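Worksheet: one structure, shown below.
What follows is an incomplete set of chains from the complex, kept in their original frame.
Chains: A and B, in written order; residue numbering restarts at 1 for each.
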Amino acid sequence: MDFVSVKKKGKMPKLNNPILIEGLPGIGNVGKLAVEHLIDTIDAKKFAEIYSKDFPPQVFINPDGTVELVKNEFYYWKAEKENQRDLVLLTGDYQGLSSRGQYELVEKILNVCEELDVKELYTLGGYGLGHDISKPKVLCATTHKTLVKEMKKHGAVFKKNEPGGGIVGASGLLLGLGKLRKLKGICFMGETPGYLVDPKSAKAVLKILMSITNIKVDLSALEDKAKEIEQIAQQLKEMESGSGEKSEDLKYIG
Amino acid sequence: MDFVSVKKKGKMPKLNNPILIEGLPGIGNVGKLAVEHLIDTIDAKKFAEIYSKDFPPQVFINPDGTVELVKNEFYYWKAEKENQRDLVLLTGDYQGLSSRGQYELVEKILNVCEELDVKELYTLGGYGLGHDISKPKVLCATTHKTLVKEMKKHGAVFKKNEPGGGIVGASGLLLGLGKLRKLKGICFMGETPGYLVDPKSAKAVLKILMSITNIKVDLSALEDKAKEIEQIAQQLKEMESGSGEKSEDLKYIG
């Protein structure tokens, strides 16, 4: 096994002018939530897995008691209408742990993309605000200037010098290394408090993606998850403010 | 020397349909205690050592003043009865320090297994509870669904979604990477508080292994060690509760 290895399940799919949509774990797990929801809803098919010696040395346990080596997974979906394009979807358990691991993972992903004749990359992630947000906007960055205009039409937001720290991880690196290979790339970053997994932000990201891909996706499952998370967030706040009141009480007493 | 290298002592043993039993250092040292006890009791023979540049740069000192480079060790044992199978046993001083080191160590172990025609892997470890446990159960996870039923018969426990964090280290990776090579694998995790080395948990793991392998192992030495450890644990608790009383006394005085 190489440092990073791609394991294909049978033949590679034959796709027509496909685009990649990537969503790996990250801030608020926005990208991963979005791509996993998309895979489930459109019933995409798995065609390859990626293993890496830079992932943690770990297996997860399935509900039936069997184990699963940590990995990334490639899926594909074939367009059903004239105005749609074939999709390659990537999600997974981890990103690389080290810089080198991140670069080599992304290079293997790009190799698969080139093999499938993917020329456009959409990478999804979260943009951590550190505070609550009622209507998360979706920030965007692209490899080419012409794409900026195009993405604005679909509702993506460009803020000068944001994110100030750039984009760290696979979502950024796919664009950076993809650009060197003459690929087009677009990164969507859903605004998120960043404390908890954030299905609301994932939904905002998917909405733009639906507009671009002309694929209709039922978002109700994400909405349900978002309500759950909001309740948890509310409970955490009450616990905090509860203890806050106590400490104020104590001030009066003490 | 490669990053991980196997050093064989003479010819490799010729074994008949052998199974691997692995126990490297980990939580409560459960796996290592179990396999070392097994090796000593059945008088298994060493046939190879593994060195790794990802082990600490360290030698241990033998009682006679000579040094020993840190390593993993392979032993074998030939079945003595009809209903037994030949064993390959693996234990050692360390697991790999880094992710890459873990993956490469496990790949070398699997190479040796394939050379010896091992098709079934039993990996032993601890499952840290963070609290005392009088009768440690033995949790289990396997590579194949059919093995789940089989292992339940021998008393292994499957709890849905446990361990929640999966299995980290060689015990998990042997199953994960072994599955990719079409090997069967079973991981036994003895429940343990996880604070001290835990011969009681190692004993629980060995009992199941005895049932599977039809090998009778005298467990009295492990039981003696378990009593020692329980006394130490008791003393530690008394010291804690002792100081606890003192600090309460001080409250009354101060």
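Criterion: a contact is a pair of C-beta atoms (placed from the backbone, for glycine too) under 8 Å apart; a residue touches a chain by one contact, two chains touch by 3 or more.
Note that this is a predicted model, so its numbers are computed, not measured.
A.B. asks: If 2 of the identical protein chains are displayed, how many copies are present in the complete complex?
C.D. replies: 4
Definition applied: only the chains that are shown with their structure count from here on.
A.B. asks: If you fit chain A onto chain B using only Cα atoms, how far does it have to rotate, to the nearest 5°?
C.D. replies: 90
A.B. asks: Approximately how many whole Å separate the CA-defined centres of chain A and chain B?
C.D. replies: 37
A.B. asks: Okay, in this complex, where on chain A does chain B touch?
C.D. replies: Touching chain B from chain A are residues 1, 3, 7, 51, 53-61, 63-70, 97, 101.
A.B. asks: Within their complex, state which residues of chain B touch chain A.
C.D. replies: Residues 96, 99-100, 102-104, 106-107, 140-145, 148, 158, 160-163, 165-170, 172-173, 175-177, 179-180, 185, 187.
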